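Only a single protein chain was left out; the remaining protein chains are all shown in position.
Here the chain labels run A, B and C in written order, and each chain numbers its own residues starting at 1.
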Amino acid sequence: MAVRVQSDPFDPGAELTAFAAERTDIGAVVSFTGVVRDDGGLRAMEIEHYPGMTEKAIAEIEVEAMERWGLKDCLVIHRFGHLAPGEQIMMVITAAGHRGDAFAAAEFLMDYLKSRAPFWKCEVTDAGADWVAAKDEDEDALNRW
Amino acid sequence: MAVRVQSDPFDPGAELTAFAAERTDIGAVVSFTGVVRDDGGLRAMEIEHYPGMTEKAIAEIEVEAMERWGLKDCLVIHRFGHLAPGEQIMMVITAAGHRGDAFAAAEFLMDYLKSRAPFWKCEVTDAGADWVAAKDEDEDALNRW
Amino acid sequence: MIDVLYFAWVRERIGLSKEKVETSAETVAGLVAELKAREARYEAAFADVSALRVALDQELSDFDAPLAGVREIAFFPPMTGG
Partner (left out) sequence: MIDVLYFAWVRERIGLSKEKVETSAETVAGLVAELKAREARYEAAFADVSALRVALDQELSDFDAPLAGVREIAFFPPMTGG
């Protein structure tokens, strides 16, 4: 179980390879990678966070996921700072004995990261910089867990 | 959209890196990797398949997933032949604008691969070789789509 | 003449992965009845068709499907991929 909050880019493929190396008790590994999507006109995404609380909030969410789905392991990486379109924002990896648990835990972690980890996205376009508004659907997504 | 059915091992990390390289229209990438789990005593897994039908069945499932969830891309890799504990059996990767579609499509592809792609697993232990029985829960999982 | 393929334990029980069969059966079930009448190993493999799946020209099908125009038929247990 690990949490990494960093401004540096990371390589999702290398993370996936390192994550499950040399283990034979894992049957299913699910990964989610969030990428800065260019909907047209996006020049950059700036991500602000709350150092200290971020790591603590993510670790708490991971402990809950580990227990609820009997995970063998999980990893959350989340960047902050300046990101260009096409760059990776964050990644979640879960490992379990069976696929259902690995999928559910990954979706649970994503839903919590969206609304409960202290990150704030700001989109920079030619027209200026705008804080991304939280979506009702993201808040609603928490209710399924 | 691609299907690879092969006896050779593959590197999930390298596949994930290659999959989403240089694209800015993708917001969410989900991967699933199935690994030969050693529940104790497993010496090997032998996977038989139906050459020709396998590729066709998987391509059909991929087309359905692409359309239903508006995927930007997807990839299925599935091995056959002799596999040792800890080796990767198969991998699914989906890319979409948003996380919900990428997750749903990956789970859909997995559920169909489990019960509709012509592969048969045989577990080799010290006591001999046994064909893995299809699980009712895998058949039931198809009903949610 | 039709190509008949067997996979997994169906292949093991019959002792063949592929054979050519001359048949006048009109349906999959008719072909199965002909095969079962041949030898004990076919009888054993097809004892419980509810435990089997069938594909016609590489598409999943049913035991009451017609055989007209089919070039390849495959019998196998429920799939266990993924």
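Note that in this section contacts are C-beta pairs under 8 Å (C-beta built on N, C-alpha and C of every residue); 3 or more make two chains touch, one makes a residue touch a chain.
Note that the structure is a prediction, hence the values are computed from the model and not measured.
Asker: Using the touch definition from the header, name the shown chains in contact with the chain that isn't displayed.
Answerer: For the complete complex, the undisplayed chain touches A.
Asker: What is the set of chain A residues that contact the non-displayed chain in the whole complex?
Answerer: These residues of chain A touch the chain that is not shown: 34, 48-50, 52-53, 56-57, 78, 89-90, 110, 113-122, 131-134, 138-139.
Methods note: only the chains that are shown with their structure count from here on.
Asker: Looking only at C-beta pair counts, which chain-chain interface has the most contacts?
Answerer: A-B
Asker: When you take the mean of every protein CA atom shown, which chain's own CA mean is nearest to it?
Answerer: Chain nearest the overall C-alpha centroid, as shown: B.
Asker: Measuring from the mean C-alpha position of chain A to the mean C-alpha position of chain B, what distance in angstrom results?
Answerer: Those two chain centres are 23 Å apart.
Asker: Nearest whole angstrom, what separates the Cα centre of chain B from the Cα centre of chain C?
Answerer: 26
Asker: Cα centroid separation between chain A and chain C, in whole Å?
Answerer: Using C-alpha averages as centres, the distance is 48 Å.
Asker: If a residue has to touch 2 or more other chains to count, which residues of chain B qualify?
Answerer: Touching at least two other chains: 34, 110.
Asker: Multi-chain contacts in chain C: which residues touch at least two other chains?
Answerer: In chain C, 82 touch at least two other chains.
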